[in-house]
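The complex appears here without one of its protein chains, the remainder shown in place.
And now, chain A:
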Amino acid sequence: FDALDSFRVSRVVVASRNYADFASEATFDIKKCDLHRLEEGPPVTAVLTREEGLHYYRTMQTIRRMELKSDQLYKQKIIRGFCHLYDGQEACCVGLEAAINPTDHLITAYRAHGYAYTRGTAVREILAELTGRKGGCAKGKGGSMHMYAHNFYGGNGIVGAQVPLGAGIALACKYFGKDEICLTLYGDGAANQGQIFETYNMAALWKLPCIFICENNRYGMGTSVERAAASTDYYKRGDYIPGIRVDGMDILCVREATKFAAEHCRSGKGPMLMELQTYRYHGHSMSDPGISYRTREEIQEVRSKSDPITLLKDRMVNNSLSSVEELKEIDVEVRKEIEEAAQFATTDPEPPLEELGNHIYKNEPPFEVRGPSQWIKYKSVG
């Protein structure tokens, strides 16, 4: 897998330097999380090893560049339809992934490109799915909002509808007894949907190993949280479910909090709620400039003070975990990777027309899909 290859490359590069240049790990103080119905929360210090740091940096940079590339392709009309970009929130998906196992499950809403990547989809498959080509992870049939991978259940368009699904996955985890958990993500806008509260009740009643994660990026499309929610303490909204509020721009904070929550769930104590306070630089989708409901100064301020990639970079460089040059090399490699993926996504052919009828039902033998004329029918291969 791509990141591992990059390790080998970066190790080779490092071998030509003096090993004494870099420390192997460093300890950082992280922000204390606000707690709801909990006696103690996640630890306030985190250890970051050099390898982990480079991995996180590379992953976050890949996601950032991938989203910016999608922006570019959209403006060139190579990607059409809907495109909800994730830049600014990279620390959330990379931090979550760092704290769980690949055998754990994750489900989120439509701002899913970052999660598709961290859950194992290659960049070229993600970009090909955006451009609607057959090399895409959903064969080009889903588009931006419907990307799936192993143990990653999407990619869901209807706001809030994925949360009951997440509880169901958690039930299956408990039922099969394989010590797996489910991370169920939703946004600050979705937090006002009725089905979320129904899900809280079921998860708490049956002690499901489900971590509810509210990615609070302060705006539900164009509505700020103050104007949409009677209570903006999303981590308390679970009422009887313990909650923590996490700084979502700090990857170490996210990782430690998720480890804490995962431990809680795996030990059979029931669900937990995490609110990740984060920010998105782009608008809600590509048709939203993102500045009519917030000021450019606000976006600039977040970019300069709390950008997740810059925070990690500063930490690593200031604690001798890496150097500016090494990280720059990673940047260059990432850019190249994204360029190649974009090239693939632009040149791959679209799925064949027969795909229109496939995968509606599971059927043997294939049945015929009725349509506008009695003589044009597609065979549905289930």
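Assume contacts are C-beta pairs under 8 Å (C-beta built on N, C-alpha and C of every residue); 3 or more make two chains touch, one makes a residue touch a chain; residues count from 1.
Please note the rule applied: contacts and distances are computed from a predicted model.
Remark: of the listed names "2-oxoisovalerate dehydrogenase subunit beta, mitochondrial", "Pescadillo homolog", "AP-3 complex subunit delta-1" or "Translation initiation factor eIF2B subunit gamma", the one matching the undisplayed chain in UniProt is "2-oxoisovalerate dehydrogenase subunit beta, mitochondrial".
Contact with the chain not shown here comes from a single listed residue; of A:33, A:126 or A:145, that residue is A:145. Considering the whole complex, the residue from A:114, A:135, A:160 or A:238 that touches the absent chain is A:160. The chain not shown here is touched by just one of A:305, A:328 or A:370, and that residue is A:370. Residues of chain A that touch the chain left out of view are 76-78, 80-82, 131-132, 140-143, 145-146, 157-160, 189-190, 192-195, 220-223, 227-229, 292, 346-347, 349-357, 360, 369-373, 375-376, 378.
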